[in-house]
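Here is subunit A:
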Amino acid sequence: MIEINGITKVYEGIRAVDDVSLKIGSGEIVTVVGTSGSGKTTLLRMINRLVEPTSGTILIDGRDNRDLPGHELRRAIGYAIQGYGLFPHRTVAQNIATVPKLLGWDKKRIESRVDELLALFHLEPSQFRARMPHELSGGQQQRIGVARALAAEPAVLLMDEPFGALDPIIRGKAQEDLIEIQRRFATTIVLVTHGMDEAIRLGHRIAVMDKGKLLQFAAPAELIAHPATAFVADLAGRADRAFRLLSLSPVVDLLEPGEASGEPIGAQASLKDALSEALWSGRAALPVLRDGAIVGRVTREKLMARAGQPQ
Partner candidate 1 sequence: MSAGFDLQATTRRGAGLDRLGVLLAAIVAAGLALQPFCLFRANRIVAAKPVGLLSALPPLESQIVLGLIVVASVLLLLRTPSPLRLSVSVLTLVLLAFAIGRAGVYLTPSSNTYARVAPGGGFWFAAFAFAIALADAAVRLRMPPLGRLALLALIGGALWLFLWSGACDALSILREYANRADVFWREARVHLFLAAGSLAAAAVVGIPLGILCVRVRPLRAALLNSLNILQTIPSMALFGLLIAPLAWIGAHVPGASAIGIAGIGIAPAFVALFAYSLLPMVSNTVAGLESVPVQARDAARGMGMTARQRFMEIELPLAFPVILTGIRIVLVQNLGLAVLAGLIGGGGFGTFVFQGISQTATDLVLLGALPTVALAFAAAIVLDAAVEMTRPMTSASARKSKSLFERHDE
Partner candidate 2 sequence: MKGSALIRLLLLVLLVAFLLTPQSFRPVFQPFAANGAPAIYTQSSLLALTLSHLAMVGVATLAAAIVSIGLAVLVTRPAGREFLPLSRSIANIGQTFPPVAVLALAVPVFGFGPIPTLIALFLYGLLPIFENTLTGLTTVPHSVQEAARGVGMTDTQRLISVELPLALPIILAGIRLTAVISLGTATIGSTVAAKTLGEVIIAGLISNNTAFVLQGGLVVALLALFIHQGFTSLEARIGRQAGAMQPAQ
């Protein structure tokens, strides 16, 4: 659990982060979204004290993050950044082993942890251990960057635009991997991004920042349905918010008994996909398939009702 209380950072008279307070639960993914200069990165960097706040406090699991010297605090918190920051003169294994080595783990434990992480990120250990960063593709470098951040099994992982440099297809895969890993280890993740799509896709809750201020901190559906300000509404995308809203829930949410004809749709597909399919094929209802059997249907009428503004 991370508790940010009235944190403020002033740079040369400019309030980069202005009195921000928020609580992040254990095992939660919080995405911080905003334009460049909104203060989102500064906020992130104050959590592991790469930036010291001008005022306010940050508690991690109830302890003030200033209780420990900065470098010791940072060893306990994972940190992954845009551009990855892999050390070009060290092998993949040495890169991943950075924090465990700083913490004085024994050699055996480090080795097995490195191999475990490589396998977790679908990189064959025997093949990748000894490679140098410049011999990796962008997607591989990104995975090594996250693996390195997770090496010492931190309870909290801070990520600053970690997927910013990836092309859309690889980015989608990397986001899936991250969700998978977060489920597995229940790591608390704070992720900074400038893309609302990414924020919605990854975040259990989204913090929207602008000019140093926290405008809204809410779950994706809430943010789309009830944007706190015009700025948040713009960022959430006025034009396609109906579809964004639909994309948040699976078909199973609107499952009802009954029959329908034609090609069935999977129960875990998004409502957005179901509506699109219904419109495209001109059907009023689609059969729903779960575990190989038709379990009911979803109607176009209900889908359209769900796409409307929640009351």
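Definition applied: contacts are C-beta pairs under 8 Å (C-beta built on N, C-alpha and C of every residue); 3 or more make two chains touch, one makes a residue touch a chain; residues count from 1.
Inclusion criterion for the candidates: all candidates are chains of the complex that A comes from, given by their letters.
Because the structure is a prediction, the values reported are computed rather than measured.
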Of 1 or 2, the one touching subunit A somewhere in this complex: 1
Residues of subunit A that touch candidate 1 when the two form their complex: 48, 50, 70-76, 79, 81-89, 91, 98-99, 102, 127, 130-132, 134-135, 145, 148-149, 158
